[in-house]
Every structure is written in structure tokens, then in C-alpha cells.
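The complex is shown incomplete by one protein chain, all other protein chains being positioned as in the whole.
We just call them A and B in the order they show up, numbering each chain from 1.
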Amino acid sequence: MNVHLILFLAFGAVAVAGAINLLAQTHPINSALSLIAVMAALAGEYLLLGAEFLAAVQVIVYAGAIMVLFVFTIMLLNAGVEERTQGSRVAFLFGIPGLLLGSVLLGWVVLRHSGTEAVAAGALPGDPKTIGQLLFHEFLLPFEITSVLILIAIMGAVVLASKPPTHPPGVPARKVG
Amino acid sequence: MALPIWLFILVSVIKSAVVLVVLLTAVAYTVWLERKVVGHMQNRWGPTRVGPFGLLQPAADGLKFLFKEDLTPPHVYKPLFLAAPLIAVIFALTSIAVIPFGNSVTIGGYSIPLQITDVNTGLLLILGVTSIGVYGVALAGWSSNNKYSLLGGLRASAQMVSYEIALGLSLVGVLIMSGSFSLRAIVDAQGGHFWGFIPRWNVFPQFIGFFCYLMAAYAETNRIPFDLPEAETELVAGYHTEYSAMKFAMFFMAEYANMITVACLATLLFFGGWHGPIFGPPILQAVLPVFWFAAKIVAFLFLYIWVRGTLPRFRYDQLMAFGWKFLLPLALVNLIATAIAVAW
Partner (left out) sequence: MVPLSYYLVLSGFLFACGVAGFLIKRNIITIFMSIELMLNGVNLSFVAFAAHWHALAGQIFVFFVMVVAAAESAVGLAIIIAVYRTRETLNVDQVNLLKL
């Protein structure tokens, strides 16, 4: 047992616990917080793999922006405890076997390939400079395309979430809530 | 010379303890400074009774917070209600870990940097920690199960996410000029002078960036004129309406610790950190950088308080419009101009 393995296991345990808690909780805000724990643990794993810039971005973008958006929406819509319905039981019947199947498959992978080459701590320099050079030279075109994607997403979100247009003439406005 | 591992751990623990004690004291005395300065601005005396000039007031306040009844209202969502102040204060105190206070000092042949840890993505770490700090406020608002708290929490999360973009972009200009995320490297790049007399501080070439940073920082720390999440005239006390005693004190500490972090960051990125005139005997030369750093931070804190004593509170739509329609484009323009100037 070396330090690297211990840290891997610690972060991994947090991630696994968070993922299971996400499934177990019925209130969306608890699920959201478990997901944040998973993301923070994954940032730790990235650090172990030497991807320090990625770890920082993971925390800033995922935990700090995307999940804040989720929590914000949960607060805004005042989402309560989810109710179980007929459909959910059917999904349950499919979900649990799926999870089991996945676990068995993974176990098989471990047994089969447990001798794979080990990944050293900080094996790859994922520092901002290298990443930036790669991003703006080799991956310039995908980068630009994603910026267009983001722009479209912004416009879409603004259009979707903005106030519904004034109702057409002759149709009375529907009273909400 | 690199330290042996046990000595490294010992030194780190000592540094963390010292920094924590200094930070908490600074938080307490920032509150005192604020009450005193705002008092004088409003033609009052501020605290005068406890100790000379009211200097022991922070201790009295601390004792009061400790001994007050710690109410937990029956309708709150308890786990998050208890966790929220902890989240707020922990993340507010964490970000100080990468702030350098001065150059290295040499003790017994070992060079020890005046910083808890020097990571080469220090600035990103601070941004990440601040962005997580939103949860403290948002969850406090939500878990209190109270409409004023909820509104405060909603406002806080929307405001902090919005201004974080402007905050990040305003710093990119500095990053382009110094070419590093490491706070120590950024400060080192600011040594020396322009034309022999103006200090080579980033604030001179980057004054637009500094303006954006300052505005965004006020919004990020929920201070007047952007303290909408706790606007007492409309939301009672916003997200901490239901909190009392030590739990309230934790939010209070988090707010002031955030102020200090923001002031540290402004000093490091725009005002040359610990650079300043160095003179006198060797012992003075060793102490002066830390003194300059502290002096600049106090100046920033004074600015905070000054603004609080001067400006009224914005309306929420004005706040959002200012952030998105003015500050963000301005930061972008500054970024592009800096990039062009550097590439030239």
C-alpha cells in the first residue's frame, strides 16, 4: 500500500458513496449535493493522475457553475420529494439488473486485466501551459466549434427560460398557480 | 535546500496555525474597523466602551455569540441548515492557503516560503474554492424554509454565478501579462519600476481589469452596493434570517474572511504584493515586505468600508444588468486589448 493507492481509494470511496447516495436519496437537493461530492472526489482523482488544470476546471465548471445551476433550479421550482409511480417500478426492474450486469462485467474486467500497467502519480504534465498549447494549436477547430455550440446554447436557454410571449389576442391569459 | 519530510510537515502545520490565527484575528478586527470607520463617517463614535478605543469589542462580540441561545427553528431542513454555515466558513478560510505573504525566509539553512502551499495553479484554486462557497449561502437560504431566506439564497446564487464570469475574465489580463497561474510568480513579475519611478504594478497597464475585478469582488462578497442577498429593507436579513448565535457568527466570519481574501488577491495581482521600498537594518528588511503587504490589504479593507459608508444599494435588475451588460463586455474588451498588446 503506497500513498498514491491510499489516496486513490479514499477519493474513490467518496465518489462511490456519492453516486450511491444520489440514487438512494428521494429529494433532488440531496442528490445534487451527492453529485457535487462525486465531482470533488473526481477532481482529486484527476490531481492524482497529474491533470492539475483539469482538476481546477472540474471544480470551477462542474461543481461551481453547472451544479449551482442545478441547485438554483431546484430552489426556484421548489422541487419536493419525488413520488413513486407505476412507471418507476417498471424502470426499477430494469435498472437494478442493469446495475448488477454492469458490476459483474466490471468485476470480470478487473479479474481479466488486473495485471495491467500501473499509472504513476503525475505521469503526464497536465499543467495549464501544455494544455493551452494543445488546445489552441492541434484542437483549434473543435475549440471554435464548441464556442459556437455554447453560443447557441446560451441563445436557446435565454429563449426557453424567458417569460412566455404575451398571449395571442382573443385568448385570455391562463392563470398559473 | 529542500526540507526533510518530517520538518516539512511540522513547518506546514505551524504555518497553517499561524495563518489561521492571524486571519481570524484580522476578521475580528475588520469588524471593529468597519464599525469604527462607518461610525465616524456617520458622525458617531462607534464602539468605545470595551477597552481603549473599543479595541476589545471583538472579544466581547465573540463571547456574546458563544453564549447566545442557539435556536434551530422547527420548520427547517435540519441537515443542510446545520451544514450551510460550516460550508460557508470552511471554504472562506480554505482559499487563504495559497496566498503568499512575502518572500521566502531562510532559517537554519532552509528556505521557507511565507505561504502555506505554493501550487502552480494557485489562482485557479482560489477561483474554485470561491465558486464552491456559493453553496453555503444558497443552501442556508433553501434549508431555512422561509420565503425571505429563499429569496436571499436565490439572489445570492444567481449573483455569484453571474459575477464570477466577470471576475475570472478580469483576471485573465493579468495572467496574460505574467504568464503564470502561480501567485508567487505573478508577484515576482511585478518587481522593479516603469521608467525608474512608477512601480511596475499591474494596476497601471490593467486598470480596466482592476476596475472589473473590484466591482465583481464586491458582488462576490455580497457587500454594499451589491448586498442584495441580505438586503435588510426588503428581505429581513436574507439568507441568514433564521440563524442565530454561533451559526450566524460563522456566516459573519465567512463574509469578512472573503473580504480579506479578495483584498489579498487584489494586492497580489494588481498592486505588486509585498513589493515596496525596502530599507534599514537586515531585520527591518526581512519584516518590511510583510508590512507592505499588510498595509495594502488594510487600504483595501478601508476602501470596502468607505464604499459601504457612501453608496446606496442597487436594485436587483440593476445589479444583473450591470454585471452582464456592462462588466462582462468591459472585461472581454480588456482581455482582447491586453492580448493584442502582448502579442505585438
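Note that in this section a contact is a pair of C-beta atoms (placed from the backbone, for glycine too) under 8 Å apart; a residue touches a chain by one contact, two chains touch by 3 or more.
Note that the structure is predicted; figures quoted are calculated from it, not measured.
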{"item": "Omitted chain's touching partners, listed by label", "value": "A"}
{"item": "Chain A residues touching the omitted chain (full complex)", "value": "2, 4-5, 8, 12, 15-16, 19-20, 22-23, 28, 31-32, 35, 38-39, 42, 45-46, 48-51, 53-54, 57-58, 61-62, 65-66, 69-70, 73-74, 76-77, 79, 82-88, 91-92, 94-96, 98-99, 102-103, 105-106, 109-110, 113-121, 123-124, 126, 130-131, 134-135, 138-139, 142, 146, 149-150, 152-154, 156-161, 164, 176-177"}
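Criterion: only the chains that are shown with their structure count from here on.
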{"item": "Residues of chain A defined as touching chain B within the complex", "value": "29, 33, 36, 52-53, 56-57, 59-60, 63-65, 68-69, 71-72, 74-76, 127-128"}
{"item": "Chain A-touching residues of chain B, taken from the complex the two chains share", "value": "80, 119-121, 124-125, 127-132, 134-135, 138-139, 141-142, 150, 153-154, 157-158, 160-161, 164, 181"}
